[in-house]
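Only one structure is covered here, and it is reproduced in the block below.
One chain of protein is taken out of this complex; the other chains stay put.
In order of appearance the chains are A and B, and numbering begins at 1 in each one.
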Amino acid sequence: MSSTGPSDTGPLAPARRWTMWLPLALFALFVALVAYGLLWPASKEVPSRFVGQALPEFDLPPAAAGRPGLKRSDLADGKPRLLNVFASWCIPCAVESPQLARLAAAGIEIDGVAVRDRKADLAGFLERNGNPYRRIGADDRSIVQVGIGSSGVPETYLIDGRGVIRYQHIGEIRPEHIPLLLDKLKEAGL
Amino acid sequence: MSGIKAKHQRLVLVLIALAALIAAALLAAWALRNQASYFYLPADLVARPPETGRAVRLGGMVQAGSLKTAPDGVTVHFVVGDGKARVPVTFTGIVPDLFKEGSGVVAEGRIAADGTFMADNLLAKHDEKYVPREMKDMTEAQAREAVKETS
Partner (left out) sequence: MIAELGLATLWLAAALALLQLIAGALALTARGTGFVGVVRPSAVVQGGLALLSFLALIMVFVQTDLSVKLVAANSPSAKPLMYKIAGAWANHEGSMLLWVTVMGLAGGFVALVEKRLPERTMLATLAGQAFVSLGFYAFLLFASNPFERLNPVPVEGQGLNPLLQDPGLAFHPPTLYLGYVGLSIAFSFAIGALVTREVGPAFARAMRPWVLGAWIFLTLGITAGSYWAYYELGWGGWWFWDPVENASLMPWLAATALLHSCSVLAARNALRAWTVMLGVVAFSMSMVGTFLVRSGILTSVHAFAVDPQRGTFILALLAIYIGGALTLFALRAGTVTEGERFAVTSRESARVANNVMLTGSLGIILLGTLYPLFTEAFGEKVSVGPPYFNPMTAIFVVPMLAVLAIGPLLRWRRDSFGRVRAILLIPAALLVICGVIAVVLAPGKVLPIIGLALAPALAVASILPLRGRDLRRVKLPVWGMVMAHFGVAVSLFGMASDSAFTTERLVAVRVGETTEVGPWQIRLARIEPVAGPNWTALEAVLEARYKGAAPVFTHPQSRTFWAPVQNTAESALLTRWNGQLYTVLGEQAAGDRWQLRLWWKPFVPMIWLGGVLIALGGLLALLGRVASDVKRLVARDKIAYRRERQGR
């Protein structure tokens, strides 16, 4: 038994050099797979199917005092508008409220769909964060939400004058998104 | 002891380890193909039913008026549909909070010989219990999967 053996000349030496690259190769595979998943998210966002489609028929009761409920015909009155899917229990919805307020102040009509909400909670939410909505429909069972392909809250839809979805914004509206939304509204004929 | 013998031993050892690893990799690939549970929509499940007993997941909407509780108080029967097909489901257990008629659901379980889906678990493993922001989204997200396929 040789006790000292700083020799690289064993039968495995050439093989060992080659195997040293194996971990890197495996990692490269991992990165490729994950990058693919990140850049082409297969099913995580499915807005495109709904963009260009007409809204389904619905009629929601009012969700907040002082604002009427929401039905499909309200959204097809010839004027493009935003349809904001939100809820009082949703944190990012509060985060986007200043942006909605700015849009409303700029003369954009915004209607709301309150998802699975309670009247008292919603009233508190509107009091805290402001109320940019013209109408708010109570979607207690997420029927409208699901019907227009919204995967969560908040999401904002751009509806053209004929009740057709022109654009879907997933997640909260951040200040940097406002120009994009305004552009899209212009495109839709505002 | 000679160094050559030690080297020889090491070579044998490394070869055994290599063979074991390759065998394990093949086995893992096989197990993944066979044990991964596939996601089905009602229409798929009816059109191309998986073999009975195989673990799969079924996602769709709980059809209005279909939810019935059995006399034992803990078994529920309901129908999951996607607009194209309907699959009867049986589940024994405590249903999740957001489980209602008209809501989306993902059932984990297997198909029985009579075509009923026997669910072991309702909702996915990641339910609302991990993170607040998504908690309510979960059923909608699943329902959306169902809806987007039908529209």
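One rule holds in what follows: contacts are C-beta pairs under 8 Å (C-beta built on N, C-alpha and C of every residue); 3 or more make two chains touch, one makes a residue touch a chain.
Small disclaimer: the values here were computed from a predicted structure and weren't measured.
Asker: Of the residues A:68, A:98 or A:161, I need the one that contacts the missing chain.
Answerer: A:98
Asker: In the whole complex, not just what's shown, which of B:13, B:47, B:64 or B:112 touches the removed chain?
Answerer: B:13
Asker: For subunit A, which positions touch the chain that isn't shown here?
Answerer: Looking at subunit A, the ones touching the missing chain are residues 1-8, 10, 16-17, 20-21, 23-24, 27-28, 30-31, 33-39, 41-44, 89, 91-92, 94-95, 98, 118, 121, 128-129, 152, 171.
Asker: Could you please point out the subunit B residues that touch the chain left off the display?
Answerer: 3, 6, 9-10, 13, 17, 20-21, 24-25, 27-28, 31-32, 35-39, 55, 57, 69, 72-74, 92-95, 97, 124-126, 128-132, 134-135, 137-138, 141
As a convention for this text, only the chains that are shown with their structure count from here on.
Asker: Can you give the whole-Å distance between the Cα centres of subunit A and subunit B?
Answerer: The answer is 26 Å.
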